[in-house]
Structures are given as structure tokens and as C-alpha cells.
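Report on one structure; see the data block that follows.
Apart from one protein chain that is not included, each protein chain of the complex appears where it belongs.
Letters are used for the chains, namely A, B and C, taken in the order the chains are written, and counting of residues starts over at 1 for each.
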Amino acid sequence: MTTFTYADAIRQAISEEMDANSDVFMIGEDIGESGGVFGVSKTLWEKHGHHQMWDTPISETAVVGLAVGAAMMGARPVAEIMFSDFSMLAMDQIVNQAAKLHYMTGGQLSVPLVIRMVTGTGGSTAAQHSQSLEGMFTGVPGLKVLAPSTPEDAKGLLRAAIQDPDPVIFFEHKLLYGGRGGPAGDVVPVDPIRFGVGRIHREGTDVTIVSYLRTLHHALAAAEELAEEGISAEVWDPRTLVPFDRAGLAASIKKTGRLVIAHEAPVRGGFGAEIAAWAASECFGDLTAPVLRIGAQNAPIPYAPILENTVLPTQASIANDVRAFMKRAR
Amino acid sequence: MTTFTYADAIRQAISEEMDANSDVFMIGEDIGESGGVFGVSKTLWEKHGHHQMWDTPISETAVVGLAVGAAMMGARPVAEIMFSDFSMLAMDQIVNQAAKLHYMTGGQLSVPLVIRMVTGTGGSTAAQHSQSLEGMFTGVPGLKVLAPSTPEDAKGLLRAAIQDPDPVIFFEHKLLYGGRGGPAGDVVPVDPIRFGVGRIHREGTDVTIVSYLRTLHHALAAAEELAEEGISAEVWDPRTLVPFDRAGLAASIKKTGRLVIAHEAPVRGGFGAEIAAWAASECFGDLTAPVLRIGAQNAPIPYAPILENTVLPTQASIANDVRAFMKRAR
Amino acid sequence: MTATVTKTLDERLELFRQMLLIRRFEEKASRLRAKGLIPGFLHPYIGQEAVAVGICDQLRDGDALTSTHRGHGHMIARGADPKRMYAELYARETGYNRGKGGSLHMMDADRGFLGANGIVGGGIPLATGAALQMLRGRTGGVAVSFFGDGATNEGTFHESLNIASLWKLPILYVCENNLYGEFTRQDKHQSIKDVADRAAAYAMKGVIVDGNDVEAVIAVAAEATARARAGEGPTLIEAKTYRHRGHFEGDMARYRPQEEVDFWMKRDPLDLYEARLTGEFGADADAIQAIRDAVEQQLDAAAEWAGEQPHPDPSESTEDVYVDSYEGAALR
Partner (left out) sequence: MTATVTKTLDERLELFRQMLLIRRFEEKASRLRAKGLIPGFLHPYIGQEAVAVGICDQLRDGDALTSTHRGHGHMIARGADPKRMYAELYARETGYNRGKGGSLHMMDADRGFLGANGIVGGGIPLATGAALQMLRGRTGGVAVSFFGDGATNEGTFHESLNIASLWKLPILYVCENNLYGEFTRQDKHQSIKDVADRAAAYAMKGVIVDGNDVEAVIAVAAEATARARAGEGPTLIEAKTYRHRGHFEGDMARYRPQEEVDFWMKRDPLDLYEARLTGEFGADADAIQAIRDAVEQQLDAAAEWAGEQPHPDPSESTEDVYVDSYEGAALR
């Protein structure tokens, strides 16, 4: 029996939304017949034909800009940025156009657009193909930012993103595509998931670990390790970074009194800063210990596997950091 | 007697560094004979001639990219981005090239580059000419980020930035150029200022207000207001966001026990998040109250003056927010 | 093949009226700004009226266009209401953008006017995307992207034209070459003389037209829109023109040689057309005067109306950040 992967989830979400609405189309580089660098768009070309699949030249600004323009005319484009690093070439169209059009035109039109970006580190692809740039987008009013960690969430959130009236940045972690598995079956039905609702992956009472994308899986494994040592960690996945499930996080912090945030982006300026800052403001009374942020070292991502591993948070480093934290905190 | 303005300060810093080193040159749009949109480069064209002043076509990616390439060959370019909003067109060259080259080449070469950006809101220039984007750059390993609030700091920091071996993003607030004044005199000598050293603009004992650029001046005025009500606010300017004077901030928090951060960027994802998160981690024991972040509302900058004023923090809103905060905190 | 467009005298007077409306709209806006009634930037379209009016003459319902920082002319030529434009410049609630956009972002989505744009070259991909959506929907519509000579040095120009040609998108790229990008003369920002030469880089058709001759512009627009609607792809139209004033209100434009200014002032598109109207086309002076009066009246009334409009409520500052803001998303 086939396993439903994260890549399958994304492909199915796009395909189902394309079936439901001819205004949905994909646009991006090498997404056509070849099926894309990560195989995400495999079969879509054949199934949805030319008018819903636009395989472009290497022109990131235009890819996003065309998608924005089409969205202004009522389309629901799903633009693909092959590696989120390349979004830096399209920032004007994302930040200055897509994010602001609804507002600066006084609500005359909207930009129902999804920009899918392959994010994260893995496999020694080095500094320009490995970044975790979600923090850049979460600070832009007008954008929504999603970061699914499981196949089910990927499918449900992507369907919701395509149906959403606002521009959505959708991060897909390159190392989650293949292996992680999910429910059995070729096509797994998943309803659209409402934004702003986090998910408790593991209940606990001593410390709340907030994490997402690949790091979430490290955090879950670390939590198992810690459980054997008598530390009960709650692992909580916001799933959508903007909007953010503040109530969900507050409830968890109320229960545990301790907050750890773990993500792949560097600590400085990562989205963890926003979570920590919010908690230091709104959950201050419930916090019994300093907030701990875990993230990549403050460096570009190096090529050498040994250095890549050092830069990134891992199951072991998260377990260690939380262990030390709990020692201090008790 | 003439007053030394922020614009003068910047012009003088560039001019003095150009005199000292022929590898220093300026590159940007309309910076030539016309003197630039804000008059910052006035006289530089005549004084420093063609080989130190490169007035470009409207091509932001190339402006920054050429500067990076020249820097790789040993030049010390000062690139100008007319409004920081336009830096979105040059993000690849900033984030993927300039910031990473030293690291990813194993230290073979460096990129001694300054990118000056006009930042901030004022005068109804609306959503695409008003943003405060410093938070995007502070999260990028390899960049240094400066935000001077006074003419003296602008001159000293810009001289240091031009002499610095690393890529530096230098934010200049558009509303600080003209009026704010400084010491009298046409040319005011200022030594280069070491990065990572904050400045206490006003001593206080009840609460630390961290602020920079134009908001610092609002914060100072608000602090005067509050002083009359018996609230003693320390107003502290980091001056350089990366590197950040952590020791300086920690010392101030130790004294006051309370932290407020005020800047023009939206609260969500602004650099205030990083400051608050850091304090919630490293100064937790000294904090006697929740951290308060003050910033713009989470919206693009609107055109209407009445809305622009509503979106931004002002002297009055800062005073109000701190007043309410102190009431809760006591 | 050149499309022949034959206009009746009434239609010709209407073209004149539109150009005059733009001219006077801008002149009045300039005066209102000088009085402190309009904040922010203002980039007057004065001198280039024949381009906007000539191109938009060939547009239909369902067509779309993007503009630039110098957008009032295109918007008026597309039929937008000067009342609501002044109200927007005055930053009022009933302005096109409810006071949130101002000159740089003014939009009239109902007429397919997809906005002025504060980013040079920023509208080019947007119009190209609009054309893509028309092609996808086989609507028979065309998109127009207006931009300046300076904008043709931005990467967005290049990437968009390449794709439009590749996919034969129904779009007109209209470069208004007014010889300057901000304070920089064309020969200081590109080595080519004719922007139309860039079309060949995309195997696209490129044409040059006298941008101060409204009927000449109509002729190239007719041909280009016909080609676009017939699925024959995009055209790059270079309209040679001149802005009479500085780059923005406040710019004295001292960087321009006097002879150049004199040369172009003699080629004022309104004067040229008025002369043809009263000469070649036999319009009578009264008809022209009636148009002048009507335009004056319309704009006076428009500005007056605008001045009476309510300011937006401060609470609107966080409205319309998102269409669907869920809970908390749009908070501080």
C-alpha cells in the first residue's frame, strides 16, 4: 500500500483545487513535463493541461509578478519558487505589490495568490539553496505565511491557501517531501484547514516546545528522549505563522510555564524572536523561566556535511539544550 | 552660523572617506549633478569627479550587484538606494551574494560595501516609499545593520561603515535629514564610531525605552512628558542593530527592571522582536514586568496624513503606552 | 500594414476634450498642491497627453492597463472620474482608494485600471499577468502596460517582454520616452536611441510613434490591439514625447537645455491637435471654446466636491490589510 508523502499531499491539493476551479493555475520554472525538480508537479502537466500549467523562463520577478497581475484579474495562481532563496529576486513583487495592493487600493481588489517555496537545509546544497527565510515574510503586513510539517497539514493548508483571498507564502521543507510518510493510500482526502489553529503533537506539562517544518520532527524525537529522563515536553506546531494561534500558545504556556522555540532559521531575526517577544509580553505572568530560542547558528549554511550538521539544530542538540534549560529552570 | 544636519553629516562622511581613499566611490540613481532626491550627494559630483561618483540607470539589482563585484576587487563602494522600499529589487545581490561571499568562499575575499537606504515614513509618500524594513536585514548572517539617529552618529557610523571590511546596511530616516540640527558649524569633525556600542540619550531608573531613528526623538520627548508625571525613563539608542550592544542593554535593564521597545516598523516581525526575545532570555531575572513593544500598526503605510499618523507611533502614543504600562507594572 | 482609423469630427473633438481634461486636471492639481491641499508626491503628466488618450481610444470593456508614478493621464483617458481622483489626492474617504493610495497608487479596478505604481517598472509584470489571465480565459481582452524610458532599464521590463513574446500574450507595452528618467537624460541611462530597438531582443514587434500626435498614436494602437486580440502577440510601442515640467512638483528641471525645452513646447500635443482640428478638420472655434468651458467647469466642480468629502476615520488604518484577516492577524 502506497504511502502518502508530503510531495503527494501538495500535488493532490493543487490538482483538486484545479479540478474545482479553472481559475487556479500553476506558474513556475521547470514545472511542466519534467514534473519539477522535486517531482511535485509530476502528472499535473498531463492532467491539467497547458492552461493551468505555465512553465516559465528563469525569471523569478516575472513569475511572481505575472501571478500577481493574473490574481488582480480574478485568477488564483499558485506560483512556485524552486528554492526559497530565489525569492530574493522577486521580493519587490511580493512585498511591494502583492502584499499591499488590497490595502493601498482601498480594498478595490484582492490578490488571491499562493507562492510556494522550497525551504530549509539538507543535502549540502550550500548557502544559496538552503535558507530558512520565513522571518522576512512574517514581518510584512498583508502576507499570510504557512509552514506545514506533515503531509496532512500540507494538503489541508495548501487547499485553504488556494481558496484564500489573500497572498499566502507557503513554505515546503525539502527534506520532508519524500520519506516521512503519512496515512496509507494513494489519494488521501483532507479538508482545507483553517489558518491560525496550532496543533499539539505531543502533550506535556513541564515545558512547551514550539516548532515547525523539519525541526518539529527533531523536537518530537527530542521530547521522547527527554520523557525517559522525566521531562515532560509539550510539542506544539503553529502550522500557520501568520496568522498565529496566540490563544493556543498561551494555553500551553499557562500549563507548562516554560517556553522553548526551535526552528531551522538562525536565532537572530528568526520567527522565534516574534514568538518569544509576544510571549514575553502577553504570557509574562505565566513564564517561570527565561525563554529559550533554538535555531541555526548565525552563519550562512555551509556545504560540508559536518559543518551543515553543526550549524543546524538536531534532535540531539534540541534535547541537550532543553535538558540544560530545565536544569537551570528548576 | 550654519547648523550641521543629518544630511550634511552623511555627505561629509562620504566626502572625507573619498578624500582618504580613492577606492571609495558612490553608486546610485540620480546621485550625480542633481545632488540626489534628498540633496545628500550635492557637491560630491563636482568635488570627487566621475571616478568616485557613478550615476546609474534605474536598475537596483545592478546598482547593488556592481557594488558587490567592485568590492570583491578591492573597492569600497557606497551604494545608494533612493528609498529602502526599492531594496526589494536588489535583495538577491544583498542577501545571496554580498552577505554570504566571505563565508562561502572560506574567507578568500571580503565585501567591504555600504548600502545606504532612505527609510521610514513621512510626508504621505504612501505604501511603497515609506517602509521600515530593517528587520529583514538584521536576520541575515553576514550583514551589519546601522540606524543612526543623530547627525553626529550618522557621520561617525558612516565613516566607520565605509572603513569596515564587511557589507553594511545603513538606514537614514528621511525625516531626520533636514531639521534636527546638531552642533553648529559647516563641517563638524566626527571620528568613526565603533559598532556595537549603544548610547544613553537620557538616564532614568523606572523603565528602559530602546529606540532608534526618528522614533528615538519621539521617545525622548515622551520621556520628558513622563518625567513630569514622576516616571523616570531611560532612553537608550543601540545605534547599530547588528552588532548589538547586548551588555549596554543588559545594564540598563538591570537598573530599571522594565523594557519598552519603540520603533517605526510594524510590531510583528520588527527588530523589536529580536530585542524583546533576547531580553526575555538573557535578562529574564531582571525583568519585573512584561516587555512592551511599540511600533507601527500591522498595515502598509497609508497615504492620508490622518491615517499615516494613526499607523505610526508618535510622542503622544509612546507616552500613553508607557504610562499605561507603568500603571500595570507597578 | 497600418490600421486606418477614421474618426468623425465629434470623435476628434472628444479626443481633444480628453487631452484637455488631463492637462487641466494636472495644472489644477499643481495649484492645489502649491496651496498645501495635496500631500505627498505629484508627477504631472503634462505634455504627454496624446499618448494616454491615443492608446486608450482603442481599448474596450474588459481590457486592463497598468500605469506608473505619472498615472493621472492614463486614468483619465480610461474614463475615470476626476471628482474621485481629486478626492483621492485630498486623501478623502470617497477617493478612489479611500485615501490610502494617493497619486502613486490610484486605481480604478472597475475600469480595468490596475493602478499607478510607485515602483519604476513595477507594473510591467502585473499587466503581463493580466494579459495571461485574458489569454487563459480567451476573453479577447488586451492589456496595456505604460512605462517610461527609464523603466526600460529595470529587470522587470526584460523578463516580462520575454515571456509575453514567448506566450504571444495579448499586450501592448507602451514606452513613453520623454527623454528623461528623473533628472537623467536618456543618453546617460542607455546607449540606444530608440527604445523600440529592444523589441528585437524578444523577437517582438517594435514601433516608434510620434507621441505628441494623438491620431498617430491611435493608428499604432489600433494595429497593436488588433494583433493582440487576434492572438498574434505583443507589441512594444515607443511614443516619443516630452514632459513639460519637472519630474515631480517641486523639481525646477534646470538640468534640461533651454533649446530642448523650446523645441518641445512648440510641439505641444494640444496645440498641434487644436490646429489640425480648426484647420484640416474644420472644427469651429466655438466648439473648441465650449469644450474648454466644460472642462473648466467639470474640474472646478470636481475639486470643490473633493474638498467637501469626509476624511477617513482613523480606525480605517487597519482595515483592508487582509480580505480575510482571521482572528488577530491584522492586530498591531
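The working rule: a contact is a pair of C-beta atoms (placed from the backbone, for glycine too) under 8 Å apart; a residue touches a chain by one contact, two chains touch by 3 or more.
All values derive from a computational prediction rather than experimental measurement.
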Touching the absent chain when the full complex is considered, from B:Pro57, B:Gly270, B:Pro290 or B:Pro313:
B:Pro57
Option touching the unshown chain, where C:Arg12, C:His158 or C:Arg227 are the choices
C:His158
Hidden partner chain, touching residue among B:Ala13, B:Ile31, B:Val68 or B:Ile115:
B:Val68
Of B:Ala20, B:Leu109 or B:Ala316, which residue touches the hidden chain?
B:Leu109
Hidden partner sits against subunit B at residues 25, 51, 54, 56-57, 59, 61-62, 64-75, 77, 92-93, 96-97, 101-110, 141-142, 144, 164-166, 194-196, 242-244, 246
Residue ranges of subunit A at the interface with the undisplayed chain:
29-30, 32-34, 37, 55-61, 85-86, 89, 123-129, 266-268, 295, 297-300, 302-307, 309-311
Missing-chain contacts mapped onto subunit C:
153-159, 162, 165-166, 188-192, 197-198, 200-204
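Rule of thumb we're sticking to: only the chains that are shown with their structure count from here on.
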Take the average of all CA coordinates in subunit A, do the same for subunit B, and state the distance between these two points in whole angstrom.
30
Could you put a whole-Å number on the gap between the CA centroids of subunit A and subunit C?
40
Compute the distance, rounded to whole Å, between the mean C-alpha positions of subunit B and subunit C.
36
Can you list the subunit B residues in contact with two or more other chains?
61, 85-86, 89, 126-128, 266, 268, 298-300, 302-303
Could you say which residues in subunit C touch two or more other chains, in rising order?
97, 99-101, 105, 117-119, 122, 155, 321, 329-330
